[in-house]
Each structure stands twice: as structure tokens, then as C-alpha cells.
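Every protein chain but one is kept in place in this view of the complex.
Let's look at subunit A:
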Amino acid sequence: MRPFDPRLLRYAAAARLFLVLSGALGVARTACTVAFCWLLSRVLVDAIHGVPLEAAWGVIGALAAVGALRAALVWLADFGSARGSALVKSQLRRRFVAGLARLGPGWLAGRNRAEIATTAGHGLEALDGYFSLFLPQLVLTAVATPVIVAVMMLQDATSGIAVLVTLPLIPLFMVLIGWATQSVQRAQWRSLTHLSSRFLDLVNGLATLKIFGRAERQRSRIEAITEGYRVETMKVLRISFLSGFALELIASLSVALVAVSVGLRLVNGDLGLGVGLFVLLLAPEAFLPLRQVGANYHAAADGIAAAEDVFVVLDAADAVPTPLTRAASNWQPGALAPAGVRFSRVTVDYEGDRAVHPFNAEIDAGRMTVLAGPSGSGKSSIIAALLGFVPFAGEIDIDGDRSAERLDRVAWAGQNAGLLEGTIAANVALGAASVDRALVERSLALAAASELDQDSPVAVNGGGLSGGQADRVAVARAIYRCLDRGCPILVLDEPTAALDGDTEADLLVGLRTLAAAGITVLVASHRPAVLAAADDVIRMAEPANA
């Protein structure tokens, strides 16, 4: 793992600013540290040499002032980290969301959507630790350590050299122990991941265990599992804790080395007390940033991993030649002008697999056409191609129009309702400039959803509605678009899959009404009632790869 990913700078401009400010703060904090140590040793030496308190007030006052300044810098650094992290997260999120819109639903198909949403939400929180614990310490290592070592060199070359020699041991040991830890972990990985999920597995299956009368017997099993987990984990920890041990040992031994050597030279009179104390106070400060980098390496790993998940999406979005989302077109909604759809030699390929045979069809204006066929025969792929969600070969035109603008004339409801938190009315009028309540009511009625109150709330992801209700709200949303904007084509993918027979019949009455009014209704379905209600039926062939 690299402790820093240059893509962070590319994708989040705030990260650049953060690095610059961290560097500046690091210089200021280092100056404060050196000044504090020097003033403290000054006061002590003066006092030992008999300077009374009255004469020392000036230096003590300066010491207190430097202490206060250092505290203020500590606050600034804390706040700066939080701010840097928050800004970077916001920038990455904005790009991520824009990237998804660029990649489109074709890219999302087959990916875990909840996981993708978490990546840009809670997942990015891991960057907090990266920005507060790791990155500033990394900058400080680059800024403070050389300065402090240089000051020690100038004051007392022997101590300076002692620190200079021991410092590189820290990264060396970190790397060695890191390798050892990895190899132990790799050896235990299977048993560790298995053991760590065993308890969850038992709790998840508790109802099943009760049915078979096995629930009570699992206590000793849980003990055994947890004991196994302890034994295996401790094997790994014995090695991985060595890195912390090495960090502390090297740092404290070199402080001891400096103290003893300074002490011995003081006895011989080779060194002044002031220099001795100053060097003693500086020695641990030389190790501090590097120790923090080592101790917080896990925060870096988590943060980089979290950012990596986002970069995967951003890199993919950058590789998309033309974005799917169109700019607002100049198509003027108005009176309904009936239009038909023509497919000629349309094929859709998903990562090398042909999902649709060459597909030819004429969908006539003002009729209800059903696209029938077993699941997997490519009904949804044809619709996705019509909507421009997937790349396809062949031609699709709406009344001769093959441009991307043709989509302005299509209203659609897919298998996934995609409802928003808000009211039913707000969902039905999605994408419209204003909500026409009478039209919402009419759309709901046509979608066989008149029992739903348009002011009733919808929770996230259609929560609060049953699956069948959510589907009908999605159909009403498409109908609203048809009626509001005069879209001549209504496309529905399995609109009645979750409906009982009566409601299905009501919905079909609504669709027939729309067709009678001149709207071209295209429905993908294999339900007998839907087929019976159709003017035309197009049967899809079995998939090519079946």
C-alpha cells in the first residue's frame, strides 16, 4: 500500500491546499517546540546558577507565551485536519455522483447498489483518520524531524549523530515487522475470517436452530468458536504488536543514550548544562512525528482504501467518451403528436454476451403493444437500448428521429421503482417544473393507484409502500410525464409483476384508455392478462446464449 495516492490531489483540489497548510503549520509548531525547549533549559540553568525568580520573569513569561502559542497551533492543526478532510470528502462525493451519472445505469447493472452508495457516504468517513492522524504527521516528519536533528547537530554533534543513526531504524523495523505480520495474517486469514463470522452465522440462523431444537446446545459451541478466534488472533497480535514495541524501544533507548552520554560529558566538563538539557528535551521530539506515522499507519491504510473505492468509479467515469446525461434539449413539450417506434437489427451485448438476437419491430402509434417472452429473452435489454442506457448495434428511431433527443418523447417505468423520500405527488411529478395536483390524481387513477393519497409520505426507497404500490406509483409517474409533456410513447417494464388479478385488470383498463387517446403503449410482460389486453404482441426469441 502506498501511504499517499496522487489521484487524491487530482480529484480533490482541497487536498493540495491541505498539504500546503499542514506544511506551514508544521514549520510553526516545530519552531515553537524548539523555542519551548530552549527557553525551559535557559530558565533551569539560570536558576541553578543563582538567578532569582524576579530576574527570571521575562524568560518564564516567554516560556508561557510559547506554550500558549503552541496550544493555539494544536487547535489550528486539529481544526485544519477536520476541515481538509470534510472538503476533500465533499469534492470526492460531488465528482462521484457526477461520475455515476456519466457512467449510467448500464454500468450499475449487476453491481451492488447499496454498496456503491455506501462507498461515497459512510465509506469516505475513513478519510477522517487519514487526514487527522496520518497525513499531518507525515508532513511533520518531513518538516520537523530534519529541523530538530539539525538543531541538535549544531548544539551537540554527538547527540545529533546518535539520533540520526537510530532514526532510520524505525522505518526499517516497521517494514520488517509489517512483512512478518502479513505472512502470519495470510497463514491465518482463512481461519480468522471464518471464525470471525461464525457467531453472526449462529445468531442469523437462530430461528432455524430453534425449529430443530438445537438452539440451547450452541452455547458451548459459541465458547469454542470464540476461544478459537482468541487463539488465532493472539498469534497474529504477538507479531503485529512488535512494531509498536520497536517504535517505542528505539525512541526511548535513544533518549536514554543521549541522556547518559550527555551526563557523562557533563561530569567531565566537556559540555555546558544548558546545552545538555536542551538536547535532552529535543531528543524525544525528533522521534515523535515518525512514531505517530508508524502508530497510525492503519488509519492511512483505511483512508487510502476508502478513497481507492471512489477512485475506481472516477477513473471509470473519466474513461467514458460521451456522457449519457443529455443537456436540457430545446424540445418543446406541447400537444400530443402520435409517434411510433421502429427497431431494426438491434443487438445488445453485455460484456461479450449477446443479450438480444437481431431484433426488428415496428411499434405503431396509438396502439398497445406487448413485448412477450420468458425472463432472459432480452425484453429489458431492448427497453434499455431504446432509452439509451446501454450501447447497442442497429437502429432505433422514433418517427424517423434517431438523435438522442428522441428520448424526450418517451416516458418510462422500469422494474425498479426508484422512489424518493417525499410525498407521492412529488414522486409522480418527478422532473416537472411544478406539480399539477389534478394531473397527479388522474395519473394515479390511470395507474390503478387511486387508493393512494397523493399527499401521503414516501420514505427512502419507497419505504411505507408495498412493492405493488411502489410499482404503480412508478407507472403513474410515467403517465404523468406523458400527459404533462405530451410524450407520445409510454414504455413499461413488467408493470403488473407484483399485482393481484383485480388490480392488474384495472391497470390494463388505464393503459387501454391511454392507447385510445393516441399514446403508443409498449409493455414488456409475460402475464396472460397483459397479453390478452394487447393490440399487438411481439414474441422475443430465447436468448442466444441459453
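Some notes on this structure:
Just so we're on the same page, a residue touches a chain if its C-beta (ideal position, glycine included) is under 8 Å from a C-beta of that chain, and two chains touch if they have at least 3 such contacts; residues count from 1.
Throughout what follows, contacts and distances are computed from a predicted model.
For the chain that is left out, the UniProt protein name among "Thiol reductant ABC exporter subunit CydC", "Succinate--CoA ligase [ADP-forming] subunit beta", "Cytochrome c oxidase subunit 1" or "SufE family protein" is "Thiol reductant ABC exporter subunit CydC". Contact with the omitted chain, checked across A:Ala13, A:Leu237, A:Ala337 or A:Ala393, is made by A:Leu237. Only one of A:Leu108, A:Ala142, A:Ala393 or A:Ala532 touches the absent chain when the whole complex is considered: A:Leu108.
Considering the whole complex, the residue from A:Ala15, A:Val43 or A:Ala126 that touches the absent chain is A:Val43.
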